[in-house]
Structures are given as structure tokens and as C-alpha cells.
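Can you keep this structure in mind? I'll have questions shortly.
Of the protein chains in this complex, one is absent; all others appear in place.
Now for subunit A:
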Amino acid sequence: MQWLDTAPEGARLPVTTPLEEVEAAARDAGVLVLEFDAFRDGRGFSLAAVLRERGYRGRLIAEGRLIPDQARHLRRSGFDGVVLGPGADIEAWRRMDAAFSATYQPVEEDAAPIWRRRTLARATPEAVVKRLNRETRGGNAEDILCAALDPSLGLRPAILSSFGAEAGVLLSLAARVDPSIPVIFLDTGMHFLQTLAYRKALSERLGLTDVRLVTPDPSERADLDPDEDLWRADPDACCDLRKVRPLERALAGIDAVITGRKRHQTLDRHDLRPFELFQGRIRVNPLHDWSEEQVEAWFDAEDLPRHPLIDQGYRSIGCWPCTTVVKAGEDGRLGRWSGAAKTECGIHLGRRTMSVG
């Protein structure tokens, strides 16, 4: 929920407007501001819920005579933000927004309602993984993705993406199913500038609305890598600082992580299944059995923008210090930590215990 000082530019309508007119105004609006002239007038909540259910994906902002106690009603009905008048008690808004840890209603929001959580609580994650692997046998990537996003499972999923060479496949698939799905990008501070530009371009092209940039903890970084050269001495420690730890923090509240990993990429990934359990969380790998040719064909068919470094011979793209060009015909992953025995950064292996002097 965004607490705004002023309403963004966009269409504005009072909540007394008939639904049909609100829908018409929302049709080509990127931003819609609904004005409440009395906090007791709850029409705005239904307008928001209807707009969201009928596919409005733009920003929805509430403004007017509202009280902090309505924060979660607004958020859960589908509003992205509320304009707080001068002198508003923003702490009260925050507190009331977070007053409840559980809710009974399945509405526009990421948390599953209580009865889904009950069903989930009774089924162990192992059982869920087993069942999903069984149910998606023979299914394609989209089937696997849809199974993971099935609301009856009550999972709170997120996509983990490097916005690297092949990332476009998983992201475009996800955008088809639900463009509001959280996408976690580990912004290590060591990415190629081209990767950052590509992240922006691809997100916009696909209409992804919740790309989360996850950065290392500044004090940890100052402690462990004051000169930003840890990658030279101990690449594992660098990955741990910049990827593993930040990801752990970013996954609080997420119980299913969707990745673009494929069997052909490394030896470790040879027996990758669509669903697996990793450190208590479900990992979903919709592209587990995709070949490089399939990836290529997908980019062509979907006419997706390519990562700018591909033209320069890069095939698997991570942080600049640890990524190199590979020769034509070579395995793409060879370009990662080239010359070292390391093949994984650790986010798919688990944290090792660190001792950095």
C-alpha cells in the first residue's frame, strides 16, 4: 500500500459514479483515482473489487474522507495507494493496515484466506510437491506454472529472475498467467549495465507490475566487502553476501519460488523436477526440461527483446566480474566463474557457513 501526499495524474471519479461509467473511464486509464466524500460510503470498495476482477491492471488510488481503520479494506479491495491529507497520522494508517495476520476472505491480495491456509497447513510441503509432480506429469511449462499459481493451493509465489540471457522465457510465460506476480531480481551491485537496462525494457514490454529489486544489506557489505573486491578472494563469500543472504530476506512470506533453471545447464541440474522442496520452500521449475533450441524458438516466436550482451558472445549472464564470453558450441554455463570449480552461486544450494577474516 502506498501512502501518497498527492494524487498522481490520471482519471478521477467520485465513488458515487455508476459502475458502468467507472469501468468506461478505467478502460484506457493507467491511473484511476476514486474520491470518497464520506468514509461511511463503502461503494468505493466494491468498485475497486469489481474493476480488479474484471481485469483493470492500472493503478487504483483512493482519496478523500477516509480513516486509518480503512487501510486494509482499501488494500484488500484492490487499491494500490491512498492519498493522505495534511496532518494524517501515517503511523495509525500503517498499524491499521497490518492489524490482522489472517483473513477469511479471498480477495485481491497475495495472502491466502484462512481456509486455504488450513488445507495447506494439513498437507505437508513434501506431500504438495509429490502431488504437483504427479499432477503435472506430461504437462508443459504453462501447465506447471498454472498448477503452482492455483489459488486453491494458497501458495504465495514469487519468480526469481536474473534478467539474464534466457530470462525472457519464464517471465513472458508468467506475464501471460499473472503479470502482478512478484519477480525478485537480486541487484548485487555488480551487474552489467546492460542487464539493468534489459531488466527495465523487458519488464515494461511484458507489463510486469511487481519487480522487486533486492540489494545486499549495506552494513553487511561494508563489513564483509569494504573494497568491493571480495569476488577476487572468495567468490562464494561474495555470492553469499550479494545473493544468498538478500534472497533469504526477500523470501519472507513467500512459500513458492519459481525459477528458470533447466536440466541441460549443469550436471547438478540433470535430474531437475518441475517441483522440488528446498529449505522448506517449494521450488517450481516450469522450464526444467527445456533445451537451448526450445528457448531460442520461444524468443523468436514471441518476438522478445534479447539481452544486449548475447550479441557479444555471452550465453549465461551473472555479475560482471564472474561472467565471461564462451566460444560458439561451448556450454553457456562455462562462462560463469570460469576457471573455478564453482558452478552455482548458492541460491539454489543453500548457504554455507562463512568465515571471512
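One rule holds for everything that comes next: contacts are C-beta pairs under 8 Å (C-beta built on N, C-alpha and C of every residue); 3 or more make two chains touch, one makes a residue touch a chain; residues count from 1.
Operating definition for what follows: contacts and distances are computed from a predicted model.
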*The chain that is not shown, which UniProt protein name from "Sulfite reductase", "Aspartyl/glutamyl-tRNA(Asn/Gln) amidotransferase subunit B", "Monosaccharide ABC transporter ATP-binding protein (CUT2 family)" or "Glycine cleavage system H protein" does it carry?*
"Sulfite reductase"
_Tell me which of A:R12, A:R117, A:K130 or A:R205 is the one touching the absent chain._
A:R117
*Out of A:R27, A:R95 or A:R232, which touches the unshown chain?*
A:R95
*Which residue among A:R54, A:R176, A:R212 or A:R306 touches the omitted chain?*
A:R54
*Provide the residue numbers of subunit A that touch the chain removed from this figure.*
19, 39-43, 45-47, 49-50, 53-54, 67-70, 72-73, 75-77, 89, 92, 95-96, 99-107, 114-119, 122, 151-152
